[in-house]
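Here the complex is missing a single protein chain, while all its other protein chains stay put.
Up next, chain A:
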Amino acid sequence: MASNGSETRKQFSLGENSLNVRGTSTSMKSRVSYCTDLEKLVLTVNFDKRGWVRVNPDDDWNIYWASVQTCRNLFSVDSGYRLHDNQCINHFPNHYELTRKDLMVKNIKRYRKDLEREGHPTAIRSKQGRYTHLDIIPITYILPADYNMFVEEFRKNPHSTWIIKPSGKSQGAGIFLINKLSKLKRWSKESKPPFHPQNGKESHVISRYIENPLLIGGKKFDLRMYVLVTIYRPLKAYLYKHGFCRFCAVRYDNNNHQDLENVFVHLTNNAIQKNGEDYNNVHSGKLNMESLKLYLETTYGKSRTDFLFFNIKWLIIHSLKAVSSVIANDRHCFECYGYDIIIDEELKPWLIEVNASPSLTFTTAHDRILKSKLIDDILSIVVPPDGIPDARWSKRPSVDAMGNFHLIVDEEYDDRGSNKKIREKYQGSRWR
């Protein structure tokens, strides 16, 4: 019976769309249908608030908030599914170019080389041979492919610590630290049983461990920042004002690096920390971004703090530019990434990884407010002013619609620099 109901709705809404009748947004709102395979309160609250109706994946939906897996199935050739103009979805088909740890590293390395070959000024290097502006990720190799390169690098600094991570896993799964080659060798023997061929295929990354993270109250933390991309070519991306710091529950002692095994000291993932003995349910180790800025500005000064956040912004822009040429620029797609960033003692930011589905589960009241506002702001940017998803839309939201997001890169606007007339028109729509 229920499916009958949605059938009629589908026909009705299709009819409306094909006629392209755009009433006032209030009358149209109720006809927007959504679909999701993630049972997240912060999502459904926002969909309901807009008066959208929930439908099944097989029905006609306007917006699909899908898990990475579902999205992959949908876009796969086998599914034969084609999105129509009034549909949009929350992932780009090959987002993994950015969100798989190995591919991200590959793309960033390639991006740097390309710029260097062009003789681009951002690709300059210091006397020590490090990139001045593009040194945004810790030195990383892909295993097993780059094993020899890694060994060579390791021999240069035999006392260094490295972190090994499966390329495609999350929530801290399979991550460990090493400071001896022998340990890596033992691990590689154990992890590839010959009778498990697909295991051999699973790649890992090995990154230089950031041994001197900035500590507050003696504890390590990383930053979670949210970045929304609505289009890759020309690139248009927004950074969310409110992120948070995720603290380890156990003190990080700079002088005592023996304890590489203790994940509660080294890995800041909430998924890891919540299993710890010292985990606190009330705040769950999350400190908001405003507090971090307050602390930094007070104790390190304004110019250093501003410089840090300026560098974070550029780190994000570079990481996106590094993949903008390889990502399928599907106009039905938008994506909100969870950036993991570690700040070191020198107040230099390092990109750790980019997540395609940052967790939408909330652990505290503040977390809930932040995440539901995040979704609200995302929807208000990706949905055109008339309230109906539309792939043909210019993707130029008004400043009001951006909420707590602000535009950090807008190549369309940059390109139009030459054409004054269009720029003025565009500015009109931006600043209206």
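The criterion applied here is as follows: contacts are C-beta pairs under 8 Å (C-beta built on N, C-alpha and C of every residue); 3 or more make two chains touch, one makes a residue touch a chain; residues count from 1.
By definition in this document, contacts and distances are computed from a predicted model.
S.K.: Unshown chain, UniProt name, "Cytoplasmic tRNA 2-thiolation protein 1", "Rab-GAP TBC domain-containing protein", "NEDD8-activating enzyme E1 catalytic subunit" or "ADP-ribosylation factor-like protein 6"?
M.R.: The UniProt record for the chain left out of view names it "Rab-GAP TBC domain-containing protein".
S.K.: Kindly state which of the options A:R31, A:K286 or A:K321 is in contact with the chain not pictured.
M.R.: Of the candidates A:R31, A:K286 or A:K321, A:K286 is in touch with the missing chain.
S.K.: Looking at the full complex, which residue from A:T298, A:T361 or A:S394 touches the chain that isn't shown here?
M.R.: A:T298
S.K.: Which one touches the absent chain: A:K109, A:K219 or A:K313?
M.R.: A:K219
S.K.: To test your reading of the contact rule: which positions on chain A touch the chain that is missing from view?
M.R.: 216-219, 247, 250-251, 278, 280, 282-283, 285-288, 290-291, 294-295, 297-299, 301-302, 305, 364, 366
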